[in-house]
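Notes follow once the structure below has been shown.
The complex is shown incomplete by one protein chain, all other protein chains being positioned as in the whole.
A, B and C are the chain letters, set down in written order, and residue numbers restart from 1 in every chain.
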């Protein structure tokens, strides 16, 4: 196969550059979305067929992953998928204002999330329910955002998991700053308490100025931050070629830190590559960019209708790469799990879903005072007055004054 | 010499990435400012000693540059330098609020400016007096901005030279948009009226989100735009390593279009590389990034005091690379110019300076009405009222009412 | 402005018909694009998908990818390239997907869009429109329910308008595109589905004029965008208790056209200004300021504001408490009358 180098970095005078409007076959193969192939540089440890392929560079990062651990990863993925589907259903039933599905991205998220150490910090976008899970956040705690009872529910300090960030790209600079702080605090090095930061964003986000600035800052300050781009092939209705000529992991080339593409539907590869990248960061070789090559199997959100802009063939092709199925096959084929295991996980998943459901139905609306609370840490007399006047006004209704 | 590749794009697992805090000797050699060497990939046609070195790739772009044309480039550089020095002097004498010197960047600007065809468009930053000269803008027309009589004086449509842009990075996206328009207008191709756009910005600017977004847009729309970064080693007091780990031309690698570093003090090389890049763009192979590796020989502006942050050694080293001197030596050594020529140019330069000076001293202040004029193309009754009231108020003073 | 020519291909009926505000804007865009090949539509998801609110539905199909651009995901880039396109002679109409995402473009708007004409002494014109769905009441997550119009009304060099009904929406978008000044066009997203009959042959009302949408004598309500309906409903309710409220749809937020407000206040002596935006340092403040100066001797009570509170937009489960509603408007009227 021809090397992507051939067209991505033509030497001056060495012939025309490839252009975005007419991608060459090489471009297509190298991984823009006109294909579902990740290209030659894709790191994969577990094929879609569930076969473990050796990888001399990355095997060592998962040599502790035996049958038990693999069952754990499988369980994680099944549970977050089940919670995700329940979230979707709850929205359909009018219980949530919107739901942002992670369907298809379980491996990308669980692989990354399980690579994080407790002392590491994570900055999510808005779709990282799987990473949240790994950070000890219950699916219940995510509902508030989408039901509209709170903007964010979990304690970001306790879980070392920042609130969801909706403005595309914002969190990437925030994370770079946090990671600079880890370094200023002396937490980069070879001590066991060394820390790193991981920040999540999508393929579309790579176009934002803030993502670039995050790259610049991290490079200049050697910040221990892993930029984890889940390329799920779509930014709402826009395919990756609306954002870039190049496979996104190659963006790192322009900044002088490594970029790597991993099969985002392969939980083992995501775990290995994330562990490697986090370790690079913790020991002072950050930053690192990871592109997890995956697919958004559902709509962008429950408000979206993907039939308007993509063909179902594509979805069918990606179904064959399902992140959960390949682990199941692998476990079964290699005698690493009994049928009971799968049944237990299924029961557990159903249990989780019904708890989530019950929780959702019982979520109280916040009181009107919520509007005014926690705007300022140090208070604001004008706002206090607004609150008091409004509360009086509301009390007037209760008293039947109106 | 070890290749910059070695440290700029380490393969995953292939050892630690170099870091910005402790640059390796390779990094230094590859062109961050701890050296004044441009590195192995620097395109140079005329050495600092005035020797013409053959370049199989780029010679063809300047094969029309004989003695006469070279004298023309020499004259351009001398004149713009003279005007620049006069601008500086005028500021020192209180005639201008500020001056932004181009000293040292004459070759970078004249090379680029003379590569532009009349139908091309240029978007300057605020230091491009040399490019302005090539676009037919008289030095007088630049004074207004720095004297404060107008924000901008020349007609950007007539000269195809956008107003100076002071907010770092803004013009880069604007230029990408303009170039998209050239393409939408069918002006990209092999017709003689094919067009391109060139946009100028500094090394510091590369950190701005807008510059990144300009790169993204241009890449995605195949816009015929040459990104011309004058790396003059400093962003006010900050050296290039505060913005990047990598030589800046390599930033293009992350976007899938070519990046090239040219000796920014070599007018012939700048002309050749700019012509190549513009031609690539006009014929549909845009965008292209050029890093003109040069040096800001004077202060950032007349308000700046560079002794606070840089050593005079550095300046001395760069003086040996003076862009004008090397052309002079070349012309003399090769019998391409008589002593009279140099005298004539000097006379012309002094003439230009004294005209500039006289012009400056005679510049009228704008009337107070200027405040209110041309805010809107379609008018604004509220503003008209403000203007009328204020004019009445001022008239009151004249009448001695106050 | 001449009524746009509709051809069969676009499948838009020529006769008056009942349309939603969303469809009205879509038709207005289409009319402008048919009239002038230099009009471009650009933004995130505006092409194949027709925008998250379907306002640009079908336009890419009919006008092609070079007139309707699905852009990369970055708002500074959208507005910044639109500036370059405008300088080149195009008339770009940018969509910002939700008002909360206009802020990455704030610098381009403030430093380039608003100033290029002034900077060049009028040599460059910037005929570009930035369409922004705004306002709350749609049960959305953060950044999808804000009302940032006051920031732009404080910015010299741009014009700011907001439509409140389908008829205005149809005409105003075309007038904004025809304007040689940059216009920020705020669309009240929770009114996208309101319907009205649109006579495409009518003579449109001028763009930069406010309008009395309900004459009255007891007190004056001045408002714009999503709250015009709320205020009209309030006036209807008040009529039952004998109050005859005048309602003014401001339509243009910069420049403000307050002459009809002054005229009204001189008759009624009472003014309530309603807006969803936080009230401090807002358009509502400006109106109060201007009215207390212009109508000093006519006011029988101070100008009262009914606005969003000075907090970030709250979680949607309490947004009904946050947003000015009929009751809060009438409460303010009562307070004014009882002053």
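Note that in this section a residue touches a chain if its C-beta (ideal position, glycine included) is under 8 Å from a C-beta of that chain, and two chains touch if they have at least 3 such contacts.
Computed from a predicted model, the values in this text were never measured in an experiment.
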Shown chains touched by the chain that is not drawn here: A, B, C
Contacting the left-out chain in the complete assembly, out of A:128, A:210 or A:279: A:210
Touch criterion as defined above, residue of A:82, A:114, A:129 or A:162 at the omitted chain: A:162
Residue of A:62, A:110 or A:179 in touch with the missing chain, whole complex considered: A:179
Residue ranges of chain C at the interface with the undisplayed chain: 76, 100, 103-104, 106-107, 110-111, 114-115, 118-119, 142-143, 150-151, 153-154, 156-157, 254, 256, 278, 280-286, 288-289, 292-293, 296, 301-305, 309-312, 339
Chain B, residues in touch with the chain not shown (by the definition above): 97-98, 126, 144-151, 166-169, 204-205, 207-210, 235-238, 242-243, 303-304, 308-309, 365-368, 370-372, 375, 380, 382-383, 386-387, 390, 393-394, 397, 402
Missing-chain contacts mapped onto chain A: 150-153, 155-157, 162-163, 165, 167, 170, 173-182, 184-185, 209-210, 213-214, 216-217, 220, 373-378, 380-383
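FYI, only the chains that are shown with their structure count from here on.
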Centroid-based (C-alpha) most distant chain relative to chain C: B
Distance between chain centroids, defined by C-alpha means - chain A, chain C (Å): 36
Chain A-chain B separation of Cα centroids, rounded to whole Å: 41
Set of chain A residues in contact with two or more other chains: 207-210, 242-243
Residue numbers of chain C (touch at least two other chains): 71-72, 74, 76-77, 104
